[in-house]
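As you look at this complex, bear in mind that one protein chain is not there, while each of the others sits in place.
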Amino acid sequence: MSNLNSNLAIYNRHPFHLVDPSPWPFMASLSVLVFLFGLVSYLHGFKVGNFLFVFGLCILVLTSVVWWRDVIRESTYEGSHTVLVQLGLRYGIVLFIFSEVMLFISFFWAFFHSSLSPGVELGMIWPPQGISIFDPCQVPFLNTIILLLSGCTVTWAHHAIIHGNRNQGILALVFTILLALLFTGLQFYEYKIAPFCLSDGIYGSTFFITTGLHGLHVIVGTLFLLVCLVRLYNYQITAQHHFGFEAAAWYWHFVDVVWLFLFVSVYWWGGI
Amino acid sequence: MKSVNTIVIFLITFGYEVIYNDAPVLWQTGFQDPATPVMEGIINLHHDFIFFFILIFVFVLWILLRAIYFFNSRVNKVAINYSHGTLIELIWTIIPIMILMTIAVPSFALLYSIDEIINPAVTVKAVGHQWYWSYEYSDYIGENGEIINFDSYIIPEEDLEIGQFRLLEVDNRIIVPVNTHVRVIVTSADVIHSWAVPSLGVKCDGIPGRLNQISLFIKREGVYYGQCSELCGVNHGFIPIVVEAVPLDNYIDWIQKKLYA
């Protein structure tokens, strides 16, 4: 019997989490390979690319779900996430968000490169000759307010969790997720009525790549917050131990800040 | 042979005959001879900097060698256990900063003087292609709308004549007048190229959709050789640049001939 329990943290003589063998890292890398191979094939017009791209993406999502399910089990049921392990997770999330910031910087770079000295093909003006753009004071400004408000509600949820007020935490998280869905819906509406498209020039390319990547991050952040809501509902998030929620909140604030930069530079400054 | 050399050295020494070096030579490590004020400035700046570099190199080498010689387990049986000293660290941070700031002053002065465009009398456009340069002299239009517009290809190795440079000669040189302000507009028709001539002290990227401007003021007649200096594909190494500087009258003759030939 003691043998069975040997990997439980309470029997360990160190604070570290030595992970068990798992198929998910292998599955994840394999699915990323298929996903990328499919994407590149698709972009080059190969017939099989379309299928491989979606197939790889599905396997990747499934692998992520089961892998992170295992992480939650290790944390909540096995108690592997000691204070020291949580510190490591903090560093990990910070570095992850930093890498995301650098990713966004590269796309902002493309935007500023093209908009600060527009080529002769664009009429040497930005927005390019003949492109009609969104009024930043309408839906984009509404979206800014929605995201800022969701930043407030996620902080409300954080304080509620710290003070052990589960009901208010659930309420605030539900508000946050509803605001996030509202944001995504409004972006979807804007994309539908956009008078330019991804492939009709540098304006559409930079616009849809920057806002599209941000929209993708909003969706991921919404799912992250949704997982936290489910875990809070299931009494898994406590006043003492809630790093999963904190990581989701950091991520959400990061998405929020990226939107502010997007709004100010792409929608507002880029439309003057 | 030796006596010929002696005579040449004698003549060069006393200024009777000067042979300029406007193309690379075997195992060359120094500069080609300058033909523009810009290149003279670059060479002078380089030599000024080398003075500082030699001082720093000798000083640092001396410290390192002393450290190796005096501080080892054989000489110092008991290890000294300090690892930092605030005063020495301040000194070796602030002094290099001051040296860098000092040498930045002539560097920036030169940089901005290179960018300065004096009202030019001639504009030449150099357009990079995969893999040749084409040149346009659009200041002049013939009576029937003729323009001067030609391509400049490398001369293949098997067609070289005695005395010509391998991989450096072209079929159509560009001709520019000496002692005249010349504007060169560099661009490209496909990928990024770079128009560079060492003796003239110019190196300018040719970027599709963009026009870059450099200015030339060539002080002496001669034939100046350069090469494409931005990796532009498999034949990047085979699109040389040849600039021939001639007196103004010869330049005008050449233009006339080009326009009405």
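The letters A and B name the chains in turn, as written, and every chain counts its residues from 1.
To be clear about the criterion, a residue touches a chain if its C-beta (ideal position, glycine included) is under 8 Å from a C-beta of that chain, and two chains touch if they have at least 3 such contacts.
Just so we're on the same page, contacts and distances are computed from a predicted model.
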item: Undisplayed chain, where the name is taken from the UniProt record, one of "Cytochrome c oxidase subunit VIb", "Nuclear cap-binding protein subunit 2", "Autophagy protein 5" or "SufE-like protein 1, chloroplastic/mitochondrial"; value: "Cytochrome c oxidase subunit VIb"
item: Chains shown that the absent chain touches, full complex; value: A, B
item: Omitted-chain contact residue, chosen from A:V34, A:L89, A:L122 or A:L147; value: A:L122
item: Of B:P156, B:G209, B:G233 or B:P247, the residue in touch with the unshown chain; value: B:G209
item: Absent-chain contact - pick from B:I155, B:V170, B:I185 or B:V242; value: B:I185
item: Selected from B:V25, B:V105 or B:I118 as touching the chain missing from the view; value: B:I118
item: Interface with the unshown chain - residue positions in chain B; value: 115, 117-123, 125, 127, 136, 138-141, 147, 149, 177, 180, 183, 185, 187, 189, 204, 209-214, 248, 252, 255-256, 259
item: On chain A, residues whose C-beta touches the chain left out of the figure; value: 117, 119-124, 128-130
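The definition used in the following text is that only the chains that are shown with their structure count from here on.
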item: Distance from chain B to chain A - Cα centre to Cα centre, in angstrom; value: 50
item: Contact footprint of chain B on chain A as seen in their complex; value: 119-121
item: Parts of chain B lying in touch with chain A, wherever the complex brings them together; value: 209-210
